[in-house]
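All protein chains of the complex are present and in place, except for one that has been dropped.
Per-chain numbering from 1; labels A and B assigned in written order.
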Amino acid sequence: MGSSRILILIAQRIAMGVLLLFAVSALIFAGTQILPGDVAQSILGQAATPQALANLREELGLNDPAIVRYFRWLGGVLTGDLGTALSNGRDIASSLEDRLGNTLFLAAIAAIVSVPLAILLGLLAVRYRNGAIDKIISGLALASTSLPEFFIGYVLMLFFAVKLQWFPSVSTVYDTMSFVEKLRAVALPATALTFVVLAHMMRMTRAAILNVMQSAYIETAELKGLSPFQIIRRHAFPNAVAPIVNVVMLNLAYLVVGVVVIEVIFVYPGLGQYLVDHVTKRDVPVVQAVGLIFAAVYIGLNMIADIVAILANPRLRNPR
Amino acid sequence: MLDIRQIPIGALLGLIITTLLVLSAILAPLIAPYGIGQIVGGVWEPATSEHWLGTDNLGRDLLTRMIYGGRITIFIAALATALSFILGSVLGFTAAVVGGWFDTIMSRLVDLLMSIPTLIFGLVVLSVLPSSTLTLILVMGILDSTRVYRLARAVAVDINVMDFVEAAKLRGEGRAWIIFREILPNALSPLVAELGLRFIFAVLFLSALSFLGLGVQPPESDWGGMVRENKEGIVFGIPAALIPAGAIAALSISVNLVADWVLNRTSDLKGGRGNA
Partner (left out) sequence: MPDAGGTETLLDIRDLRIEATVYAPGEDPRDVVIVDGISFKLAKGRVLGLIGESGAGKSTIGLSSMGYGRGGVRITGGEIIVNGRDIRKLGPRGLRKLRGSEVCYVAQSAAAAFNPAHKLMDQVVEAALRHGTANRREAEARAVELFRKLSLPNPETIGKRYPHQVSGGQLQRVMTAMALCSKPDLIVFDEPTTALDVTTQIDVLAAIKDAIADTHVAALYITHDLAVVAQVSDEIMVLRHGKMIEHGETRQIIEAPRKDYTKALVSVRSIEHEEKKPATQPILRVEDVTAAYGGGVVRVLQDVSVDIFPGQTLAVVGESGSGKSTLARVITGLLPPLEGTVSFEGRPLPPRLANRTKDDLRELQMIYQMADVAMNPRQTVKTIIGRPLEFYFGMRGAERDRRVAELLEEIEMGKGFADRYPAELSGGQKQRVCIARALAAKPKLIICDEVTSALDPLVADGILKLLLDLQKREDVAYLFITHDLATVRAIADSIAVMYQGKVVRYGTKTEVLTPPYDDYTELLLSSVPEMEVGWLEKAIAGRRMEAAGN
């Protein structure tokens, strides 16, 4: 009885996510059609003859209306064909593969470090609320939400790569590297990325736990004479899990975006670097494809956050 | 009147630094020791009494570049914030008071725009638009106005259902009185605090774009662009790139401290006057 209601809600949320993804794909496509001038012009340059332009347009199907081109593009995306890059004529999907893997590797390392750390610090901040530790933590949080990513990145690079020479300053990775070598290569960008999301995640974790700890049922538990440990385990934890997972998911989404600048700083061969390079080259098909991938990851993580919240809500699990 | 001694030390420090940075931006041509493009020495010379911050990747005076760079950063960020604020709050208030289909369409559109990370969508759009200051201001302002819209709408919706607004409607007051006399005075302080946060976001966003080479284009450069110009030095242990990066950090921390204080001071709606 309860489970069917939950399934419906989750199905609705997934359907929402898919719908949103389609809308976003349309928006990204539309975002690249704002200006007159087109791919043919970009390929051939300003000096191209009208005849050459017309031929290329015909060839690329650019004379069709935007809506037709959108669906053609979307159809390609859905079947794994992301088109070819204008700048080098290579197949986009195959160039993406390695880079996507690299980006996910970097993001995963940063997540593995930052998530437990943020939760731990958030718990500490709540445990010693309004005390020195809380003040230091929230001060650092304020500072790090105000710091640009490249400030953190270059400070780390200057000290740990240039002065101390512990890590390479350019984070090159390639297939033949061992896992440990790869770890050493991404150590600095992963640290920088951790700093970028840590403060935000910790602040939100703190708020989520505080919200639970200030509930009347925690006072009830205290007035039953339960120990602080029992209160946290039996009464706070079951209610805090959902908000914390929610916080984590939202921040992972944030982390995936933060990756773009960090990759450029450390010249890391990931998706972000690839995107920035091709924005500079005005290589629209690549930008569309990578933009869509970033947006999909972001929307997906947000969707997971909502689904966790649905699953963890006792009112939904046990309806009247 | 506001008593300076009552301002917490953090906010005071923030206020002073913000003021200094803004002043130096305004007075740039008067206080800059050298010309903006003037080559005055070797590449990446260390700080001396003539060049307080040393020289940059082309041998230009870094302090001079910093003063002019700050001018561009603050100018573009301020205009983008103003645009996002005017656009976001006008549409947000209107949606809250008018309601109906206008509210629904606007809110869904904003949801859609916000479901794509700002930086990613910014990059997508900048891949086809010409690189100019106007483009930057428009893109930054419009993308960021979604956040102002959400806040303004939420605040106005909250106030719009309060009994004192209902009392005004029952009295027969027109829409203008309700928006400007009943809702706006009560929505002002959360919006003012948000103004600070939006400005920080604009500074960081612009710096990131310029750092990636997609923001302010050479020969002009803002602080983010200066980081890009001098980043090669890091590998040789030359910290010139950290100076503009640090300035961005100092500006945004200062504004953050001031915004935090404004928010704390006026967050309580029932607390009455802002200077009580």
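To be clear about the criterion, contacts are C-beta pairs under 8 Å (C-beta built on N, C-alpha and C of every residue); 3 or more make two chains touch, one makes a residue touch a chain.
Quick caveat, the model's predicted, so the values are computed rather than measured.
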item	value
Residue of A:78, A:164 or A:223 touching the missing chain in the full complex	A:223
Sites on chain B contacted by the missing partner chain, in the whole complex	6, 162-164, 166-167, 169-173, 181-182, 185-186, 264-265, 267-273, 276
Hidden partner interface residues of chain A, rising order	215-217, 219-227, 230, 234-235, 238-239, 314-315, 318, 320
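Convention: only the chains that are shown with their structure count from here on.
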item	value
Averaged-CA centre spacing for the pair chain B and chain A, given as whole angstrom	23
Of chain B, residues touching chain A in the complex	112-113, 115-117, 119-121, 123-130, 200, 204, 207-208, 211-214, 224, 227, 231, 234-237, 239, 241-242, 245-246, 248-249, 252-253, 256-257, 260
Residue ranges of chain A in contact with chain B within the complex	20, 23-24, 27-28, 31-35, 142-143, 145-151, 154-155, 157-158, 161-163, 169, 253, 256-257, 260-261, 264-265, 275-276, 278-280, 282-284, 287-288, 291, 294-295, 298-299, 302
